[in-house]
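Take this structure, written in structure tokens, and hold onto it; I'll ask about it next.
One protein chain omitted, others in place.
Naming follows writing order (A, B and C), and every chain is counted from residue 1.
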């Protein structure tokens, strides 16, 4: 059993309206020291794969096909083995 | 300058229809080995604070007041100092 | 009978009295043990009784009063008592509607609370066999100068939008009021309207011994356990931490559920014996009520119930308020047909039990019988309590309100137009998809919303109304006014009012003054309903709207539906062109009690005597109806908060018109809130005919122009303003305050 922690974030060149809105909200709440906000999606995916490599292959494919939109997003992930329950 | 990496995720007992829909989509795509999906939000926040402690205090307050909904979500974060540009 | 080890035994329950914290009184517990089941209830049973005997499920405090409503009328196919009420609209079609409150959940978690409020009322509509065609939302918040209230408003609106937009039911109307009494106790009432062929009518009944009980929809989790008893208890800051998992709505799932259930109702009506949604107190209330209405019993195996979390106790499974779940009663042997349809929609559907003849309510878990009580003891034997009533002291020796002095009517008008209760709600309703289904003929912003009935000449007009400041001053007359105002909105839109639903938002029933207010307003509503031939066909009671001992203004929200026989008669509030003659229908007095002008002048708590005359109301409504039927009106707009000044301004905005005219009214009377009035506009060629029809009921005020100017000479002054400026004030105020 493997656990993948996946982060999907906007490419730096993309203006993310959600991040802008969050930053503005922070400033309205007087958190003036915040200079930049980026936001993204985070996934924890449990995969029942025989090896870590097999799990990675799956996760890579899932990110490419589903989780990230290549027009504007990039992803990174880490896979770790779960202790047997 | 400090960078905070914040993860906001649902409490375990909360229904997460998004994660369910994503997991079902993975299964339809024949990624059958995926046994569980949890999803959450990820933020990278740059804070212009004098010390790491000061940055943490800000981030903690931002999470409490803005980023996480305490009824349904929990958060965790790490703060690290950014090399001077 | 066997209990799980961790649960207290019946004797321990008797001694430790956990049921008191769940809202079951000592007397009720004893009555149930001694008279109804003849033994001590176990842990699960005690939980079921506590929730089924709560006010929220049983209406034990409000029922004696609700009986005073008027539910007859020739169109009624189904009155109160089912998921929603049903009215005949001709052509073998029917309209179905109901309103529901989600006040407490929306305070705790505004986005999800409001969203699941929408989801819940939709299930009530399609469970009757109707396609949901429109929603309306009636909201109350504290004043927007407090950040918390801005947050609640923003999040509630976002939640309503998220759910309604996704599921594809247009949100076509509603209302929003602001007053400090709603601090810490916002009101979120949602109404849903459905359309059906009368042949498709379904009811929540578990009929026919041996027939199957099928559970369908979302899995059961530990969501909102004790939501029902929670909603029946006063809200205090302390309790805000004392809650179980928040209910989260899944509109995508509900869309599938709606479509699948309606497919079964249309195509397999003969095997579907009954259907009901799982609302408050989830599985127990739906199954017990279905059995009670069919005078049957029911047996269920809880191991078969789809569960989201491991290790749920019987008590948790039965009381869970997970959303998007339905319970069906299906003819024995025909289950597969139903299961196959749900499978096609990717929905969980499971036979969890069957109907029995002996009227017992039995639950099994892990092979053991965990509940075995008469159905009637859960549903029908709840002891009603008519609570003591007392007229509040503030209502003794009430004097007429003072007439405020208005020296600069244009200033006053601008200030009123900027009041959030009066200002345009566009910043809110723009977030709602009001046009999906492509039948919306009048979108939010006019008096009532209008949705046409496709493939017929008919349309349905709908509105929600309640001026709680009036109810506070006189619950009886205020109740009459709430119904009348709703009817006025329907009539101004070209419709005939045909029925109402309501949400009675009140304080604690054990407070004799609150209870008196409830009683009075119900009687006032009932009287007006009978007068307008608008039976009460459904509704909802929300009591205990108090925070730390302070209650809201009593707020009996009225949701009304009207029938427009021919879409050609649809009328909106806006003047259409320059040169129309504008008339005021109805007499104007000095009516400032509870008015927005009174509030603007610093009198935050309303004061003074209300005047109202149902006969005048009916006569003026008849006139407008008749004039619309004779095709004499270009526009019709009812007068409500802010009186003539505000209504006149509102009618100018859409087509950017000006106005010039003269009246015998005084400056202050421009803002008087005398009831039963309309402004209408008439083309010059129709003036003679209109005046002949109206006689003394209408007076000419002036004419629309194509100038950017409003000019109205009064008995003691003159109102002069630019219409564009008024429009900007009206249009922008709420958006600014929400930021």
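Note that in this section a contact is a pair of C-beta atoms (placed from the backbone, for glycine too) under 8 Å apart; a residue touches a chain by one contact, two chains touch by 3 or more.
Simple rule for what comes next: contacts and distances are computed from a predicted model.
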item	value
Absent chain [UniProt protein name; select from "NAD(P) transhydrogenase subunit beta", "3-oxoadipate CoA-transferase", "Phosphoribosylformylglycinamidine synthase subunit PurQ" or "2-oxoisovalerate dehydrogenase subunit alpha"]	"Phosphoribosylformylglycinamidine synthase subunit PurQ"
In the full complex, displayed partners of the excluded chain	A, B, C
Per the touch definition above, residue among C:30, C:346 or C:548 touching the missing chain	C:346
Touch with the omitted chain, as defined above, among A:18, A:35 or A:52	A:18
Touching residues (missing chain, whole complex) on subunit C	158, 161-162, 165-168, 250-253, 255-256, 345-346, 429-438, 440-441, 443, 452, 454-455, 567, 570
Residue ranges of subunit B at the interface with the undisplayed chain	17-18, 21-22, 25, 28-29
Contact footprint on subunit A, counting only the chain that is left out	13-14, 16-18, 21, 65-67, 69, 71-72
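FYI, only the chains that are shown with their structure count from here on.
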item	value
Approximate Å spacing (C-alpha centroids) for the pair subunit A, subunit B	9
Inter-centroid spacing, subunit C versus subunit B (mean Cα positions, whole Å)	37
Residue list for subunit B, restricted to those that touch at least two other chains	none
Multi-chain contact residues (two or more partners), subunit C	none
Residues of subunit B touching subunit A in the complex	1, 7, 9, 22, 25-26, 29, 31, 33-49, 58, 61-62, 65-67
Residue numbers on subunit C that touch subunit B, as the complex places them	108-109, 112, 218, 221-223, 245-248, 250, 252-253, 308-309, 322-323, 346
Interfacial residue positions of subunit B with respect to subunit C in the complex	11, 13-17, 20-21, 24, 69, 71-72
